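A protein chain is absent from this complex, but the other protein chains hold their places.
We call the chains A, B and C, going by the order they appear; numbering starts again at 1 in every chain.
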Amino acid sequence: MKKTFITLSLLACAAAGFAQTPGGTPPAVSPMPMKPEMTEIWEPEVGVVTPGKNAGDPPSDAIVLFNGKDLSQWVSAKDGGPAPWKIVNNDYLEVVPKSGDIKTKMKFGDCQLHLEFSAPDVVEGASQGRGNSGVFFQDRYELQILDSYQNRSYRNGQAGSIYKDHAPLVNPMRGPLEWNVYDVVYTAPRFKADGRIDAPARITVFLNGVLVQNNTTINGLTLYIGLHHYPEAHGDDVIHLQDHNNKTQFRNIWVRKL
Amino acid sequence: MKKTFITLSLLACAAAGFAQTPGGTPPAVSPMPMKPEMTEIWEPEVGVVTPGKNAGDPPSDAIVLFNGKDLSQWVSAKDGGPAPWKIVNNDYLEVVPKSGDIKTKMKFGDCQLHLEFSAPDVVEGASQGRGNSGVFFQDRYELQILDSYQNRSYRNGQAGSIYKDHAPLVNPMRGPLEWNVYDVVYTAPRFKADGRIDAPARITVFLNGVLVQNNTTINGLTLYIGLHHYPEAHGDDVIHLQDHNNKTQFRNIWVRKL
Amino acid sequence: MKKTFITLSLLACAAAGFAQTPGGTPPAVSPMPMKPEMTEIWEPEVGVVTPGKNAGDPPSDAIVLFNGKDLSQWVSAKDGGPAPWKIVNNDYLEVVPKSGDIKTKMKFGDCQLHLEFSAPDVVEGASQGRGNSGVFFQDRYELQILDSYQNRSYRNGQAGSIYKDHAPLVNPMRGPLEWNVYDVVYTAPRFKADGRIDAPARITVFLNGVLVQNNTTINGLTLYIGLHHYPEAHGDDVIHLQDHNNKTQFRNIWVRKL
Partner (left out) sequence: MKKTFITLSLLACAAAGFAQTPGGTPPAVSPMPMKPEMTEIWEPEVGVVTPGKNAGDPPSDAIVLFNGKDLSQWVSAKDGGPAPWKIVNNDYLEVVPKSGDIKTKMKFGDCQLHLEFSAPDVVEGASQGRGNSGVFFQDRYELQILDSYQNRSYRNGQAGSIYKDHAPLVNPMRGPLEWNVYDVVYTAPRFKADGRIDAPARITVFLNGVLVQNNTTINGLTLYIGLHHYPEAHGDDVIHLQDHNNKTQFRNIWVRKL
């Protein structure tokens, strides 16, 4: 709280000088001073959420998508059958190459997502061939996963990028024997009643606690070839994780609806 | 990476159907297909940052403002002399009531800030009188600090609020014997050459890992009384912490210029 | 069309120099050049509208709300009965003081509005008491009408203002014996499913051909007293014109749905 009272009469002085400067910022000074209480808003009370005990732990309003125990929140993206990836040591999830993508049973729009991933323990391949996977929001918009630790690829295709749309601000990747952490705020695109895009999707991403996307505009459906755009309206949809033929590992995945 | 090639000819089919719906979203389909390489951007290489070892640790490009050792990055806001607050146990910083605010020696504009705080160990007072302090970006725009754990106050004045501007989305506070964590992305306001506001400041805030402000527009200089506005242009400026007569505690403060 | 071909190899040169400057703008240069046709989008064909013959005339897709002939598009805002204002000379509409506001029968959301108004022929009163009326979009958000020709009032309450929200950029009013012209692009607010505001309304206004609001954010329901905000979600709604006890005149009113 601002303890020093900045009174309107003082501001009015500044304003008086200001009015002599054409084009200056209009000071929002009214002819009748307010009282402090007039800019207090009390209702409704802000809802309480119990945060996780340690950093990365899910808060009380999170939906836990994977905590090492089971894949009950996931199905095969191909056929809707059981998710075909492997749980290792009751601890983490590993992609089974060529088994196909997996997707959540639940659908999401605006959300906060926490997800940890690690590149395969054995380093193989280069550029896009190394530790490649991805998180697709609403089944369409990809936050790239790649082993971008000492592995050059195109800047708009490395870890922290919105694939073929926006490069990350920096590259804060850890090595393949360590876990990386994504903390994401995703805002879904809005569409008009006739199907046209009204407001594109937006995304803020921290990778290992370092900002890599700051309310970035997502320019459309992730495409491997061609210009990104929004071909059709859609509502909430699944989050899916990609099998790109690399044994990428995942753990501690949770999401909060916003 | 999107492995399944979505070819433009397929999209063109969708487009053909779409063209019959007046007003529909224009699919970005050109008459000549691209190649995948045409949307790869390689230069310049994204800069590497080494993330902190554990959650909350400063990454390699951070400026450490306080790590328990000394107050060499801070001065008194009143007179520019030594910062008058107390370091406890070589661990945390405690407000010395009535000693005045402290501010950084360095100036900042756009930045990522990490800061941990704890309410006074002994709970006294209520509403704004309990564990009150604040972080002012560019010496002007306040992210409120308050002991908002089981302590009702006005919603636009509790922890996680932009003071008297925006209430937090939720209240994820921990109790007064625990540490709370702010992770903030702050975008400074932009001004026109003649001093008028061009783009207001924006802020994204996580409190204990839970989103409380999502790219929120800051409506102007924090005022205890009256309507918020931007009275004058300014450049980078100090971060200051408020002495509001409560023994609020701080630790692990670092900032990255964006 | 850009005739001079700027080839990607030239851009690559620029990029090479650029890459030496850390933090520079990433040039969107891919390793494989495109062809011009690849950024041509042909479908769907853009819809044809026949513009008005003379400036201010309604285009072919406009809904004419008043053309001097009748009030068939309007009703009394009070009771839904016949609009109680007066048509003069089969030419213009005049407020009948104390008869009450009028509103359209049709409802609108995003729209382009053309409206001409004139202050009462006899100049009486001062400040807000002179030639006062207003256009309310969606029955809630007021673009002020006032005889602001050589008539000082508060800046956020004069002609061209969003009432008590935003002053106009300049004051291009004509005298009370002349007609003033509003050309407006109004974008309705968007709400979330739970009723919270998702994107505030925005407005662009030309007054007599001079820009006075440039995609200005409307901060909420127009209020005579208190802070503007969005108390509740709503859909398309009527446009209403205000009886403020002054004989303000109107003519040539049309609207295009966007």
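Going forward, a residue touches a chain if its C-beta (ideal position, glycine included) is under 8 Å from a C-beta of that chain, and two chains touch if they have at least 3 such contacts.
This one's a predicted model, so the numbers in the text were calculated from it and none came from an experiment.
Colleague: The chain left out here touches which displayed chains?
Modeller: Among the chains that are shown, those touched by the missing chain are A, B, C.
Colleague: By the contact definition given up top, give the residues of subunit C that touch the hidden chain.
Modeller: 1-8, 11, 14-15, 18, 21-30, 33-36, 39-52, 54-57, 59, 61, 112, 114, 128, 132, 134, 142, 144, 146, 152, 154-158, 163-164, 167-174, 181, 183, 185, 187, 191, 194-197, 202, 204, 206-211, 214-215, 220, 222-233, 242, 244-245, 256, 258
Colleague: Counting contacts across the full complex, list the positions on subunit B that touch the omitted chain.
Modeller: 26, 39, 155, 167, 190, 198-199, 227
Colleague: Since one chain has been left out of the picture, which residues of subunit A touch it in the full complex?
Modeller: 15-16, 18-19, 22-24, 26-35, 37-45, 47
One rule holds for everything that comes next: only the chains that are shown with their structure count from here on.
Colleague: Indicate the whole-number Å distance between the mean C-alpha point of subunit A and the mean C-alpha point of subunit B.
Modeller: 16
Colleague: Could you say which residues in subunit B touch two or more other chains, in rising order?
Modeller: 15, 18, 23-24, 26-30, 33-35, 39-45, 47
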